[in-house]
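Pasting a structure below so you can have a look.
Just one protein chain is left out here, and the rest sit where they should.
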Amino acid sequence: MNPYDYFTHQLNSPSWHWEIIWYFFVAGIAAGSYITASIAQLTGSKAETGGSVRGYLLGLPLVMIGGFLLIIDLDRPERFLHMLWYFPQNIPMFKASTPMSLGGWALGVFGMFAAFSFLYALVRMEKVTTPVLVKFANALHEGPFAKVNLILGMLAAFYLATYTGVLANTSHLPGWAASPLIPVLFLVSGMSAGMAVMVLMTPKKNELEEYMHKLERADTYMILFELVVLVTFVASLGRWWYTVGSGLYGTLLWVVVVGLGLLVPLAMKWKPNLLGQRTAVVSSILVIIGGYFLRYVVILGPQSGYNGF
Amino acid sequence: MAISRREFLKRTGVAAAGLTVASIGGLDVKPVQARVNSIKLNAKKGKQYPSVCPYCAIGCGMIITSDEQTGKVINIEGNPDSPVNLGSLCPKGAAAFQLVENPHRQTKVMYRAPGAKEWQAKPLDWAMEQVAKRVKETRDKYFVETYEGKKVNMNPAIASLGGATMENEWNYIWLKLMRNLGVVNLENQARI
Amino acid sequence: MAERVGMLIDTSTCIGCKACGVACKEWNELPMAPEDKVEFKGLSYDNQGHLSDTNWRHVKFIEQFNEDRSDSRWLFLSDSCKHCQQAGCMEVCPTNAIIRTEFDTVFIDHDTCIGCRYCVTGCPFGVIQVSDIKGTAQKCTLCYDRLQVGEQPACAQACPTDCIEFGEVDSLMKLAEGREKLLKSQGYDNVRIYGKSDILGGLNVFYLLLDKPDVYGLPENPQLPQKNMMKSYTFSIAGMVATGVLALLAFRSRRMSHKADADQDQDKAV
Partner (left out) sequence: MPGLGTSFGRGGATQTPRDMAESDCIVIMGSNFAENHPVGFRWVLRARDKGARVIHIDPRFTRTSAMATDYVPMRSGTDIVFLGALIHYVLTNEKYFKEYVVNYTNAPFIVKDTFKDTEDLEGLFSGFDANKKSYDQSLWDFEREEVKLPDAEPKTLSDKIAYATKKGRPKTDPTLQHPRSVFQILKRHFSRYTPEMVEEVCGTPKDKFLMVADALAKNSGRERTSSFAYAMGWTQHTVGVQMIRTAGILQSLLGNMGRPGGGIMALRGHANVQGATDLPTLWDTLPGYLQMPIILRKHDTLTDYLKTESKPTGWWVNTPKYMISLLKAWYGDAATDKNDFGYDYLPKRIKNHSHYNMFKDMYEGKVKGFFCMGQNPAAGGQNATFHRKAMAKLDWMVVRDPFQTETATFWKEAPEVVSGEVKPEDIKTEIFFFPSAVFAETDGSFTNTNRMLQWKEKAADPPGECRSDTHFTYELGVLLKKLYKDSTLDRDWPIKNLTWEHYAPNPNDGWKVHEPNSHAILKEINGYTVKDKKNLASFLELKDDGSTAAGAWIYTGVMPDEHTNKAAARKGDDYLSLGWGFCWPANRHIMYNRASADLQGRPWSERKKLVWWDETQKKWVGKDVPDFAAAKAPTAKAKDEGIGLDFHSGSDPFIMHPDGRVQIFGALADGPLPTHYEPVDTPIKNMLYKQQHNPAAIYFNIDKNKIHGIGNDKYPYVMTTYRLTEHHLSGPMTRWLPWLAELQPELFLEISPELAGELKIKTGDWVTVETERGKAEARALVTRRLQPLKHGGKIIHEVGMPIHWGYAGIAKGSSINELTLMVGDPNVTIHESKAFTVNVRKGRIRQEV
């Protein structure tokens, strides 16, 4: 009889709350939209890229918002540069053994690629016409360097979308450390949410109808994949499934994330005219909301019940 | 073997910026000069006074360090040279610093008039004179020279409680003063 | 590089008096816990519950009594940072604020720490918490400032029964092995040393326990958080490939079926 079960309460929660939830969500969408837009850019026709290029508008602003969220989450925000520079020695601060250090750099690098593509999007939408910029943007997106730039950009995006999951795995809270599927879950959720936003951003023009169709299908694939990954994730948590699967977080997960965020949009994809014109819009919004609450549950669930939460 | 406890008295107080090899994961950087913030000990360097713990009767030896400029006590810990406790203390002894430096500690003489609802602050000298006057009044009024035919010279109207937490020197001059005022109601915690 | 110093905590002589905790607070000027947290916790004589930013040494109370009290024992453990050889907190700290000092102890440099809180969940023992007032991570420093002037940590000096013994780790290990033999001979059958090199490469502050570690709330086999990292990265790469392929599939297939139309358009356009 050991009523003093010190073990379960001994670990501490880092008490990462809304700033981190929003950062994960925003970073997911930034990466997801960038990857989708880049794939469309590489595979799609000139007409299609007309639509997909709007995806690039998301990258830069969301990265900036993400960076801002990260800084205000710190207890000493004024020292955020310590993430990149080790002042006591005046050398760059780079530490492969911690995802947070790499994540910081990844955010920076991806921000650069997102900026290029953001510029390209403005060029394509004739918002920017200064020749040198136009030439530069086109070179990077249509010219010989397109493949290299977009591939590298996508790698940075992929890392940005998954490192947050790896960071959660590289900890001791049972709910986070038990299953290695969190990065995949965040990635897929980011992709589907990103695509959903791009769907919302695409104006009703018939020449984009082709592109819209592809986007819708990609989004459907992502939702299906996310469903699979989510279920396997909860199963792979083993005895710690309850941290996300039961109680308040459980209801949010099964009802909002899976139900509203995945199954309903899936049904809408299957019967596009369920709500007539507005089905696409509604399903995308639901996906986005589902994406947010997925992060809410996966971040707060495993922390609840520990000191400092 | 263990760093000897007697080191304590030879406080060098040199704030060495330690030279460390910090293992920065991945990138092995040249020895990192551990920039240590202002070492607390400096703040605690001061004049040391051997003392004895005021709590239980084991009589643990203590070293009180007080700051030379401000005259304030800045640290109290066990005296490694005392054979009673070899530098160790119990939780009460270790917290003795807060017996000295504590915002809840009273620093003003307070007076409560009969029937009053609140304290009033009063100067120390005034209070001392009042107490002396009260003692004389009460003693003179209720003094008993003889009782049941025997010479007793006692003063039943004044009582005193307390003593086990104060020094021998106080106990001695207090009992000397009280006895010579005729007080018989004189007690301390040895009974409780 | 000074020698590798640490502390042996021999729970067979710990009387649970919490002098170590108070001495640590006195020396490091740590305040009382926030008013609302100070209450009767019902955890036997432990009303603090765990280490925190204002409590760097916490004494645990474990009552082991069977129904008829024939087998009765009250275990105490003075818990603090273990200054591990492989320190989870140090490995995950993104700003290198947690350094290995010349005494081989783990020290948080409060001028570098940015309060990101990653070390709080990096530590397998739940030792670290970030202070809301100072905004930096707080934990036992093994009295780094005292060590530099040749003194032993405040808790080791305060411990009335010499349960916390300070010294060089290898000589302490010999002392611990001697104590282990003595205690076994006196009938303490499942006494063991917790913190040899099998645990995170060896703990500089290690324990002589009277029972299994989890009775004391210590993990049986703590690991660095990085243990999960590689597996996690491999899965994320697999995930990347999967989503990449799926996305490509979704975007390219349409092009296949309409390849003909595209060619036609080209013909028309040309």
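Here are a few things to note about the model shown:
Lettered A, B and C in written order, each chain numbered from 1.
FYI, contacts are C-beta pairs under 8 Å (C-beta built on N, C-alpha and C of every residue); 3 or more make two chains touch, one makes a residue touch a chain.
The structure presented is a predicted model; accordingly, all values stated were derived computationally and were not measured.
Among the chains on display, the ones the left-out chain touches in the entire complex are B, C.
Although one chain is not displayed, its contacts with chain B can still be listed: residues 47, 49-62, 64-66, 71-73, 76, 81-86, 88-96, 98-100, 102, 104-119, 123-124, 127-136, 138, 141-143, 145, 147-148, 150-192. Not every partner is drawn; the one left out touches chain C at residues 13, 15-19, 21-22, 25-26, 31-33, 38-40, 42, 44-45, 47-48, 63, 65, 69, 72-76, 160-162, 182, 186.
Basically, only the chains that are shown with their structure count from here on.
A comparison of C-alpha centroids places C closest to the centre of the full protein.
Using mean Cα coordinates as chain centres, the one most removed from chain C is B.
Per-chain CA centroids place chain B at a distance of 38 Å from chain C.
With each centre defined as the average position of its C-alpha atoms, the distance from chain A to chain C rounds to 31 Å.
Shared interface positions of chain C, i.e. residues touching 2 or more other chains, are given as 91, 96, 109, 111.
Shown for chain B are the residues that touch two or more other chains, namely 24-25, 32, 35. Taken in their complex, chain A has these residues touching chain C: 1-7, 9-16, 35-36, 39-40, 43-45, 73-77, 79-80, 82-83, 86-88, 93, 95, 97-101, 104, 154, 158, 162-163, 165-167, 169-173, 176-177, 180-184, 187-188, 191, 210, 213-214, 217-218, 220-222, 225, 229, 306-308.
Residue ranges on chain C touching chain A, taken from their complex, read 43-44, 46, 49-50, 52, 60-66, 88, 91-97, 109, 111-118, 120-126, 128-130, 132, 135-136, 214-219, 225-226, 228-229, 231-236, 238-240, 242-244, 246-255, 258, 262.
Interface residues of chain C facing chain B in the complex, by the touch rule stated above, are 1, 5, 17-19, 21-23, 25-29, 90-91, 96, 99-103, 107, 109-111, 144-146, 148-152, 154, 157-162, 165-168, 171-172.
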